[in-house]
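Note that this complex is displayed minus one protein chain, with the remaining chains in position.
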Amino acid sequence: MATVHLPSGLTAFTGGVDSIDIDAARVPELIAELRHRFPQLSDHLDGMAVAIDGEIYQDPGYQPLRADSDVHLVPRIAGG
Amino acid sequence: MSKLHIETTINGEPAEFLCDPHETLLSALRNGLGLTGTKEGCSTGDCGACSVIVDGRLVPACLVLAPEAEGRTITTIEGLSSGDALHPLQRKFLEHAALQCGVCTPGFIVAAAALLDAKPNPTEEETRFWLAGNLCRCTGYDKIIRAVLDTAAHIRESAV
Partner (left out) sequence: MSTPREFKYVGTRPIRHDGVDKVTGRASYGADVAWPGMLHGAVLRSPHAHARIVSIDTSAAQATPGVKAVVTGSDFPETTAALALGEAAIDLRDISESMIARTKVLYHGHAVAAVAATTFDIAKEAAEKIKVVYEPLEPVTDIDRAIATDAPILHPTLKTKGAPAGAAGPTNVASRLELKRGDVDAGFAEADVIVEREFRTVMVHQGYIEPHACIARCGEDGRAVVWCTTQGPFVVRDASAAIVGLDPAHVKVIPSEIGGGFGGKIVVYLEPLAIVLSRKAQRPVKMVMSRDEVFRATGPTSGSKIRVKLGATRDGTLVAARAALWYEAGAYRGSPVGAGAMCALAAYKIPNFFIEAYDVVVNKPKVAAYRAPGSPMAAFAVESAVDEIARELNIDPIDLRLKNANREGDQAPYGPKYGPIGLEQLLETARRHPHWSAPLGANQGRGFAVGFWFNAGMNSSATVTLNADGSAAVVTGNPDIGGTRVAQALMVAEELAIPVERVRPGVGDTDGSGFTDVTGGSRVCYATGMAVIRAAEDARDQLAARAAKMWNVAPDAVTWQDGRAIPPPGTEKAEPLTVAEIAAKMTHTGGPIVGRASLYAPMAGPAFGVHICDLEVDSETGQSKVVRYTAFQDVGKAVHPSFVEGQMQGGAAQGIGWALNEEYIYNGDGVMENAGFLDYRMPVASDLPMIETVIVEVANPLHPYGVRGVGEVPIVPPLAAVANAMRDATGIRFTELPLSPPRVLAAIESATRVPVGA
């Protein structure tokens, strides 16, 4: 069960829930399940980076998840 | 208005070029003569990237009119090495990693060469003020100053 943590600005679209357990082996399935459970969240997921067990992916692609992965949605940032 | 024909001496060799009357020496060097080692950073005389030596005087080439080169002696960065031997400043800049992007480096080396001609034993403060007309955005100047002071010491030791 990966645990997904949302930044507080997005909890307005989840009825206040900021931590969700989702059973998924990879990021795309995790995001799809998140969209399914919280349809209002859908529009706000683009432009978010994903941190998996501390490693931040600007583009998480098909990254695998462990059975107990800690996942955070994080705003994307740019370097210079 | 037709172009002017200018005859001058650059890096010890006779040189000639055509230029508009209002053209800068910087433009004449880079465009007319293919001497692109002298760089353009601002064209208002504030950054030193176009430093050259005209009749023994350190000047920004962007503030010299090309026609003023007539009959004068000009040294650019291309004239500092001799044959395939680098000038001691060039060697020391490399040893001290005194360049990062390198675009200000020719201007600094020309300016520092002029400093060491005028003052073979400059203090750190004298070096910093002499080179205050050369902007570097990459290095914070630390390694540049070290390279120049080390070159001065090296030249003095070699002369002994």
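A and B label the chains in the order they appear, each numbered from 1.
In the analysis below, a residue touches a chain if its C-beta (ideal position, glycine included) is under 8 Å from a C-beta of that chain, and two chains touch if they have at least 3 such contacts.
Quantities reported herein were computed from a predicted structural model and do not represent experimental measurements.
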From B:Ile10, B:Leu33 or B:Ala49, the answer for touching the chain not displayed is B:Ala49
Note that subunit A touches the absent chain at residues 5, 7-9, 12, 44, 46-47, 49, 51, 53-59, 61, 70, 72-80
Residue positions on subunit B contacting the omitted chain are 20, 30-31, 36-44, 46-47, 49, 76-78, 80-81, 86, 89-90, 93-97, 99-106, 109, 125, 127-129, 131-146
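In this text, only the chains that are shown with their structure count from here on.
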CA centroids of subunit A and subunit B: separation to the nearest Å works out as 56
